[in-house]
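Please read through the structure below; I'll follow up with questions.
Missing here: one protein chain of the complex. Every other protein chain is in place.
Naming follows writing order (A and B), and every chain is counted from residue 1.
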Amino acid sequence: MISIKNIDKKYGERSILNKLTINFPKGKVTSLIGSNGTGKSTLLGVVSRLLPKDAGHIFVLEKDIANISGKAFAKQLSFLKQSNHTHIRLKVRELVNFGRFPYTRGKRMQEEDHQKVDRALQFMDLEEIADSYIDELSGGQRQRAYLALVLAQDTDYILLDEPLNNLDMRYSVQIMKILKQFAHEFGKTVIMIVHDINIAAYYSDYIAALQNGRIAYFGKTKEIIQPHILEKIFGLEFEVIEKNDRPVCLYFN
Amino acid sequence: MKTALLTIVFILLVCLSLIVGVKDISWVNFSSWMNSGTQVFIISRIPRTIALILAGVGLSISGVIMQQISLNKFVSPTTAGTLDAAKLGILAGLIFFPGASHLFQMGFAFVFTILASLLFMVMLRRIKHRSLIYIPLLGIMFGNVLAGIGTFFAYKFDIVQNMETWLIGDFSKVLKGNYELIYISLPLVIITYLYANKLTALGLGKDMAKSLGLNYNLFVLIGLTCVSLTVSAIMITAGAIPFLGLIVPNIVSLFYGDNLKKSLPYTAILGAILILFCDIISRIIIYPFEVPIGLTIAIIGGISFIIFISKRLRYA
Partner (left out) sequence: MLKKRILLLVAIAIGVVSIYMFTLLGSSPEYVFSRRATKLAAMLLISCSIGYSSVVFQTITENRILTPSIMGFESVYILFQALIIFIYNGSEVHPLESHTNFIFSVFLMIGFASILYLALFRKGKVSVYFLLLIGLILGTIFMSMTGFIELLIDPNEFSIIQKYLFASFNDINTNLLGISTIILLSTLIGGAFILHKLDVLSLGKDHAVNLGINYQRLVQISLLLITVQVAISTALVGPITFLGILIANLSYEFLPTYKHKYTILGACLIGIIFVVGGQYLVENLFNMATTISILINCVGGIYFIILLVKSRTI
């Protein structure tokens, strides 16, 4: 479980996160939803330690992450940002191999490392292009390669900022299925920012919504995907229907 | 309110510029002033002051044009290699046609300057996903490269020892008869003002400007031509004056926004004020000797720029 207590984060005078407190449940998929600018990316940035926080504490496995070394933390938590580009000449497999760096620290990769990389390539359907250079790939292929890196890193906590960017529907669905599998079968905790409310509704176990720098709503998917709550979050009229025991949102009016 | 203040400061500085100098013109000694004083006035002080104003206005507006075209607030003749290209042009002129007239030298400078500006614009199109600060970094480095190439030839032909310190901005040699070229910047400034709205539209980006019906490429070319002519003229007349085209537009943008029809006059007057101020300081600080204005502005302008970006862009 990731336990977040009273996080403050300011950019200059503007307060983005305001005494934000939440506990992300272990082994589940939690989606962060909300309008733009509410601080979702900032929150993930603070938890992944890419951004410094101004106040508050974050606990992973009961330990304050401020006290964990970078090396150890990289084996516990992995994070993928929205936009990923690189100008270096790297093959897909070489990129995914980097996912094992927290464990190999630059030394030769072991059997286990190769297996994890192969598995990640398989999950992301990259086996055929494993030896292509990433700057020759399409946006979607590149995104899958970076996701494979994160999967190869094999951490208990996976944070993703809009991972489905640039992906067409087939891959979006495939990745969501894999993330669910990672959570339910392998016990990983997945926290992700998604813009498509229906993807969030269909695949998440829990949903959290930010407003005014705080967690405005948090609970099991069925509790949050309710018209009156969604209206308050998005400012739109919602209708929720049920299909296959899952909620589906209609907001196009 | 602000306008009145600026105008008063401007007039004050103009008067100071006319008065301050090694040959003291004291208003008290009117009669003798009429004799020797007038000479100094006509030959040195008035031309110098006019040249200063034109240079200040010209460089500031050149900065605005470049910023609108490149969609980046930190592009300017200093940070895009323009000044160095002009020097390179003058050097080339000296090598191939020694003893040529000022006008001819300026022509050479112009050719090199506009080529370098176009090259820089091409570079800008290629930069992706970068912090804002990357562009002036690139531009200054580009300028250093031009200076480096220039030094090779300058050394070989025994013209100059070091390109980077050659043609340092200096108005002390501005005299009636050798500074008239700088008047070229005047019509260019006027053209810019007449086309201010189109220039603002350029700043919205190529696609946006085109959809507004603007002949984008034509105006970019016009803009760069004006800038190159202005910079070349100033370089021939007084040397390299850094940072002016960078700082003045940024300050004006902060207070008056980017609607050029409104803000260009402020840019012009602030440019004039700043350069007059720096030149007067240059004359006073080690009186009766003068510090070249290129140095004074480099220090004042450089430090101002650092303060400016540190307030706004530490995290970029």
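Throughout what follows, contacts are C-beta pairs under 8 Å (C-beta built on N, C-alpha and C of every residue); 3 or more make two chains touch, one makes a residue touch a chain.
Because the structure is a prediction, the values reported are computed rather than measured.
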Touching the hidden chain, out of B:Gly21, B:Gly89 or B:Pro292, is B:Pro292
The listed residue (B:Val75, B:Leu138, B:Ala209 or B:Leu229) that touches the chain absent from the view is B:Leu138
The one residue from B:Phe152, B:Phe255 or B:Tyr287 touching the chain left out of view is B:Phe152
Where chain B meets the chain that is not shown, the residues are 78, 119, 122-123, 126-128, 130-131, 133-134, 136-138, 140-142, 144-146, 148-149, 151-153, 155-156, 161-162, 164-166, 168, 242, 291-292, 294-295, 298-299, 302-303, 305-306, 309-310, 313-316
Touch rule applied to chain A and the missing chain gives residues 48-50, 52, 70-75, 78-81, 84, 86-90, 94-95, 98-99, 101-102, 105-106, 149, 153
